[in-house]
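Please read the structure below before turning to the comments.
Not every chain is included here, but those present sit where they belong.
Note that the chains take the letters A and B in the order they are written out, and that residue 1 is the start of every chain.
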Amino acid sequence: MVSKNYYDVTQWAIGDPFNDIGEVINSILLDIKKRQKEIDENDGGKPGAVIYIPPGDYHLKTQVVIDISFLKIMGSGHGFTSSSIRYNVPEDEWSDLHELWPGGSRILVDLSGSSKEEAAGAAFYIQRSGDPRISSVEFSNFCIDGLHFVDDGSDETNPENTYTNGITGIHVASANDSFRITGMGFVYLEHGIISYHADALTIHDNFIAECGSCIELRGWGQASKVTDNLIGAGFKGYSIYAENFGGLLVTANNVFPRGASCIHLEGVTRSLISNNRLHAFYPGMVILDKNSSENSISSNHLLHDHEPWAPLQGRNNGLDDTFGLLSINGNSNTVIGNHFSEIIDKDQISPKGATPVIIHVVTGNGNYISNNHIVATKSELTSSDSCFASQVEALLTNDANEALEVKTVLIERQSFGNTVLDSGSEAQVELDKEDNAFRATPTPAKHSILNELR
Amino acid sequence: MVSKNYYDVTQWAIGDPFNDIGEVINSILLDIKKRQKEIDENDGGKPGAVIYIPPGDYHLKTQVVIDISFLKIMGSGHGFTSSSIRYNVPEDEWSDLHELWPGGSRILVDLSGSSKEEAAGAAFYIQRSGDPRISSVEFSNFCIDGLHFVDDGSDETNPENTYTNGITGIHVASANDSFRITGMGFVYLEHGIISYHADALTIHDNFIAECGSCIELRGWGQASKVTDNLIGAGFKGYSIYAENFGGLLVTANNVFPRGASCIHLEGVTRSLISNNRLHAFYPGMVILDKNSSENSISSNHLLHDHEPWAPLQGRNNGLDDTFGLLSINGNSNTVIGNHFSEIIDKDQISPKGATPVIIHVVTGNGNYISNNHIVATKSELTSSDSCFASQVEALLTNDANEALEVKTVLIERQSFGNTVLDSGSEAQVELDKEDNAFRATPTPAKHSILNELR
């Protein structure tokens, strides 16, 4: 016998978790609430419960709706495997594969097409009005699998490459406090995690990949952390998005392609984006937009190169190479100690003949841009049928390629009071020196050497 | 049947965990020790045990005393919710609230007033003399709730705002090795975690807030990490404190108000404080005191603004705005790549008319202070009845406020051999140029622009 506050979905009397785990969990939630009412409320305690999902394949046909605090849903396996690679293996080779699907404690979300409304497509939907805000809901170590993408007209060859299916893994609709999402796997969802109005949210050590967008912090929020995750969105979506947020910490993430952006901030202030390894196939890797101000972008490693995998080549996010790998609309931000590698084919630059831009202050005053190291080299676009092999090959190729001419920093007119230090030579940095401060990175006495390198 | 080394507090024959979980756990510890003696000691193995606390409300009337290695105590829910907010909601509105208390696997500590001695007020007390040091005790994913603060004369209106109750969550009194505290919740304790003489301690991914002090590493210690936590102490206490420590790593923490300091180090050497997001309502956010030397403070984001929440306005930590947001007494420290936002009301500056100081070397030689970006703006003190809303509003407010004059770096006389680079203009940095090295941050050609900004 175990505590009444410990539920195993495979042991619950109502419903069949393998057929519809949504029905089972909702029924468990009813039981928790019923028992909370019955308890002597001397101290009013409502400690919540834990729901355990052992490894297994569990279809979800009914959305789980959560409106109680202190609920933990946990499995024993984040279960990620690449569906994207497999969907681009010819089907007649599937019988040779060891396995076809993700696994672990795996939720198979069968909600697709159920509705046009975004919230209706969420496997886990959390909403509570009134006070206090819903608190301490935890998701840990299971897999949410959206199974298929669908034809949205964007891919004539293979609808499984569209990143569209209307399905969300976890959707938190109302103001929330001290939630935790850790050790989870998210795969083939149009949206991995959506959270509105988050306070003290932890998104830590998850695997969120092959999703349209991975993490979206919407509405507004504060004092949260997105740390130590492996993340990679689709070509249309965000790996990490936040709006109107204060005090966000985004650190120690390894963000891989192919998101339209790695980190996209709108109206975000006084936040720290540091120490992330970011890799993208398009410009606009990190975007600070809509007056995002007083943030620090420091000690990150950013790599932009070309998509080497044939099935997804030809996609883009619509941004030109003059957009910047880091683009800023905002004031008083700090950009220190970042490494940028720009590895692109001169013939693929858009618009044709343009000089690519690395750090771009579109509008903004008082930004401090210092000690960033930009490495730019020409590389020919190649193509491979194997996703993994092609990426490894591309990553490990660092022959002494020819230097590529770039603007390391571009401060647009009408921006003033910005400071640019040691982030490029006189020729590489473009700004109005009357309105902004500038110190060029020193160059060797032999200028020919420099020209050879840059 | 499960292993004899797995205990569930709700299944144990002795005591009632809901009435006194302390009695239950102490009785389990006796059982573990009794069985260890009985085991054939060919290889002398004493593997320890795990004690599981399912979600639920467990009163603790007897202190848990731990003197064996390899003990894991774990729950299924860190259970944090804000008691501070609720205690400042009028009681006649409590019946409208969804819940009143923290939850999850929750220990309700009923030790208050039991003693004047600090150690007696600890829910979990770990002490062992002799050799080897006690090792590998782990606490994971449960909640320790001190329930109430008490009247200590500091708050006439509401004793629940005093941060005083004599209760500690975890108190490690003797030298210890390889302890782990992860995924826990700590709330309404005068001291969250106290650890003396720690080696290779992990405090990772916890939620430690609304405690007098959160983490105190006392005595001495080495080679430990405080990483990826959400932390916020009371106005009298420390969020993170360490003394006589070598090789401490404090990184990826999101420290929110209202601690007297965010990070306070005394006699700490060769440690790394990087990559933290720090927010405080008072000066003295990061203090390196008592000859703390050869530490690196890098890539942090520090925000100092005013308390916007009415019930706790008027508190302070007794430090003037000339104290510095970062204050150093020590040698050969490194301060690189930090962002500081100082957002204060000119009329609230103390002492009246003073120029606030950001980085302050009180005494110390050979410190290297480079590429720090200081943003200082005037903002009027406002007040709100809602804690969450007010903080969000304050954080998101970044209108083009008027610049505030500050000393970005102040090196006091008698300090020499310090280096200050690109961390403020000639006017903003005060030091003896004979004894210290200085390079001003370059300014735009149009000086009027600069004056407009600063």
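Just a few scattered comments:
Everything that follows uses one rule, which is that a contact is a pair of C-beta atoms (placed from the backbone, for glycine too) under 8 Å apart; a residue touches a chain by one contact, two chains touch by 3 or more.
It should be emphasised that the depicted structure is a prediction, and the values quoted were computed from it without experimental measurement.
Oligomeric state of the entire complex in this file, given as copies of the one sequence with 2 shown: 3.
By definition in this document, only the chains that are shown with their structure count from here on.
A separation of 29 Å divides the Cα centre of subunit A from that of subunit B.
Contact residues on subunit A toward subunit B in their complex (touch as defined above): 1-3, 5-6, 43-50, 68-72, 74, 128, 130-136, 138, 175, 177-178, 180, 182, 199-200, 202, 204, 220-225, 227-228, 244, 246-249, 251-252, 267, 269-272, 274-275, 291, 293-296, 298-299, 331-332, 334, 336-337, 365-366, 368, 370-371, 416-417, 419, 421, 433-439. Within the complex formed with subunit A, the subunit B residues making contact are 8, 10-11, 54-57, 76-82, 85-86, 89, 96-106, 108, 183, 185, 205, 207, 209, 228, 230, 252, 254, 256, 275-277, 279, 298-301, 303, 336-339, 341, 371, 373, 375, 388, 391-392, 394-396, 398, 400, 422, 441-446, 449-450, 452-453.
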